[in-house]
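For this view, one protein chain was removed and the others were kept in their places.
So, chain A:
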Amino acid sequence: MSATPPVISAQNVWKLFGASPESYLKSMPAGRSFDDIRADGYIAGVADVSIEVARGEMLVIMGLSGSGKSTLVRCFSRLHDITGGTIKVDGQDIMGLNERELIELRRNKMGMVFQSFGLLPHRTVLDNVAFPLEMRGQDRHDRRERALEVIKLVGLEGREEYFPRELSGGQQQRVGIARSLAIEPDIWFLDEPFSALDPLIRREMQDEFLRLQEMLGKTIVFITHDFDEALRLADRIAIMRNGAVEQCDTPDKIVMNPATEYVAKFTEEVDKARVVHAKGLAKPVNGHALEGAPIDGGATIHELARVLVNDNRILLPVANDQGVVTGVLEREAALNILLGAD
């Protein structure tokens, strides 16, 4: 992953809301807190965020409502103009784009899914999905063909002629997903796509989403305020609070080594055994004498429960998916996690 340049790279990004944010930011002394800024009459939607998203990665941004998740993502797509810092998409500074270039970028590279769907009420499913294609002037037959293809992909075949209000919430979000995929974007933004849905439907949509991602392998920035959802989906999780990113790491690390107290509080309730993978907990081999069959590094501690309990080795070798031993797992430590005793 580190070999290819990042798809999105944000450096010290600020987004302030208020009367004249640019000049305020320029004159603002370093180290002003969120509350200081608020006292000055501004809201720090995004505060000094530096983050990179690698190609093919799924970055999940999470945080409580009002923590700045949506604002950050809207800065990535330049739905908001940022107040300070730089954002590069594929190496290109998006604040330097003119209107035309920005439109081209969105027409060809970006797709976005919204919490309350953002469907156009007067258009059928087919016309909603074909909308981005229509906007870029694609020929009628082509866009119809492509739209039917994505509609099928999200499992809405046979509903092409329906209007949004004739569909259930889950189905409407499928339309939103299909629309965002119609232009075959490289980067896919999803702003709490399943938060408005019932828990059962949400679960189903998450599975569906994982299936799609497996197939398409897009670069994804996914917002949620639901930690379980984040854990299910994420390659990396960025936890936000008051506009700033508190920690951005793999789920294992976030759970095992919370960087701040706030993050620790977030992870408190989580069943760590279901999150932490053997390879995440493993230590380097470092000359330990290892014996016996290695365990699968990609499995969670929970999945390894039986082995952990029945085995009596002190140190277990951990192998990657090619079967090469890459580390050692202390059985004691793993059992502690399994039993929730730390």
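In the analysis below, contacts are C-beta pairs under 8 Å (C-beta built on N, C-alpha and C of every residue); 3 or more make two chains touch, one makes a residue touch a chain; residues count from 1.
Just so it is clear, contacts and distances are computed from a predicted model.
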Which one, "DNA metabolism protein", "Glycine betaine transport system permease protein OpuAB", "Anibiotic ABC transporter" or "Pyruvate/ketoisovalerate oxidoreductase, catalytic domain protein", is the UniProt name for the chain you do not see?
"Glycine betaine transport system permease protein OpuAB"
Out of A:Trp14, A:Tyr42 or A:Phe114, which touches the unshown chain?
A:Phe114
Tell me which residue among A:Glu104, A:Asp139 or A:Glu332 touches the hidden chain in the full complex.
A:Glu104
With the full complex in mind, choose from A:Arg146, A:Arg179 or A:Lys279 the residue touching the hidden chain.
A:Arg179
Listed in rising order, the chain A residues that touch the chain left out are 74, 77, 79, 103-104, 106-108, 110-112, 114-124, 131-132, 134-136, 158, 160-163, 165-166, 176, 179-180, 183, 189
